[in-house]
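Here the complex is missing a single protein chain, while all its other protein chains stay put.
Up next, subunit A:
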Amino acid sequence: MAGGRPGAQMPHLSKMERVVVSMQDPDQGVEMRNQRLRITVIPHTVAGSDVVDWLVQKYCISEEEALHLGTLLVLHGYLYPLRRPRSLVLRPDDTPYRFQTPYFWTSTLWPAAELDYAIYLTKKNIRKQGALVGHEKEHYDQLHRKISHTWDLVVMQAREQLRAAKQRRKGDRLVIACQEQTYWLVNRPPPGVPSVLEQGPERSSCTAGRVQMTKNTEFYKREMERYRKALTRARVKSSVCLEAYLKFSSQHAPHDPIMSGCLPSNPWVTDDDTYWTMNAPSVTVPTKLRVERWGFSFQELLEDPLGRAHFMDFLRTEFSAENLSFWEACEELRHGGQAQVHAMVDAVYQQFLAPGAACWVNIDSRTMERTLEGLQQPHRYVLDDAQLHIYMLMKKDSYSRFLKSAAYKDLLAQAVIPPEAKRRVFPFMRKLPHSSPSPALLPASTSGEPVAAASGPECGDGGT
């Protein structure tokens, strides 16, 4: 059931209505019988098997499909069973059913209102003399809280509707009561029963419901705009996308705690937070995985505070530390408070951009012109062009040198690989359990062990 606009009749409901109406044809419709209830005789009963046979004959479909279609009709309330009204299924035997009156046909144009439901529940309360049970009692109380200001009307209407119903014959009264009950079973299903009126999430590309009948100039203007936007969309070949995705996955797989486990041990499993202390933002000796990660891309290096600090040291040896300082100052401007924007822009200009400044950065003339123009009306993104220029400069130039430098290689050599925490185990266990069980690592045969290993007090603190 695709999402549709609220307030419009959903197409499958119109189709079902057509089927029901064609069943009413006096010559070619479904066979009807009479229902005998002690003294009263109520006409227009139809057996489940008759419905299935008629559908098979009319639409030339298989019996299974006819049964499914018939069940849909019952689920949506177009047919209701007479013996067990709460079980909305079509049984292909002589179970009697009856057609629902068009007023109560399921409709998204006339959604069931709270006031009507309140009146129905009040009527039921009167008929059962206060013995409403289950979800109906809950709904009754909820409704009383929600629409307590119109409760007078609810009680008045309920009483009057019951009195009006008494003017009819007994058979008609029974039928109308059944019809109303079915309507509310469909529109306010009891808990556990899925609601047939639920519309799925609205799909923005679905234009089926939005067909505009008049193709006027507005329509064509919108179409032209839509196609113009579609032309400018950036497109990447899926082969390129997938290659990049594969490369990313293979590069980052050893770094992912779920895919490759984490050393020394998973803190969530062993309650030992060595992993976190060793990977803290500012730690003297970083782990090897962390240092390797700085080599993946410039963005990774800058995002890690420790990496940025080491990069800054390296740049100082090369006498180009002002680039990184400028970049950091621009970041602060972008993410800082609105009130400080003016002051910061001035400070940055004085320190980095003014001719003869202390840490003058080397920006090309065109970008410099644009920036100086923008400084007349400073806002937080005014230095974006310059920042990008410096970023690309560092990336192409200093970053590659950093990765080849002795400093980086020393860091790699000194980086520590934490050993896997040893777990205290029972002497008769065949295999040493992993201290960071990972669904990607464990083969299926040892599936019993992590459950045992992860429990109880014997997963103590492993050695560090």
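Basically, contacts are C-beta pairs under 8 Å (C-beta built on N, C-alpha and C of every residue); 3 or more make two chains touch, one makes a residue touch a chain; residues count from 1.
FYI, contacts and distances are computed from a predicted model.
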Choices "Fuzzy planar cell polarity protein", "Glutathione reductase", "TMM27 protein" or "Regulator of G-protein signaling 9-binding protein" - which one is the UniProt name of the chain not shown: "Regulator of G-protein signaling 9-binding protein"
Contacting the left-out chain in the complete assembly, out of A:K58, A:H144 or A:R308: A:H144
Hidden partner chain, touching residue among A:L13, A:I42 or A:V186: A:I42
Option touching the unshown chain, where A:V89, A:M156, A:I258 or A:A343 are the choices: A:M156
Which listed residue, A:S49, A:Q179 or A:N279, touches the chain dropped from view? A:Q179
Could I get the residues of subunit A that touch the absent chain, sorted low to high? 20-21, 24-26, 29, 32, 35, 37-38, 42-45, 82-83, 85, 98-104, 110, 113, 115, 122, 125-130, 140-141, 144, 148-179, 181
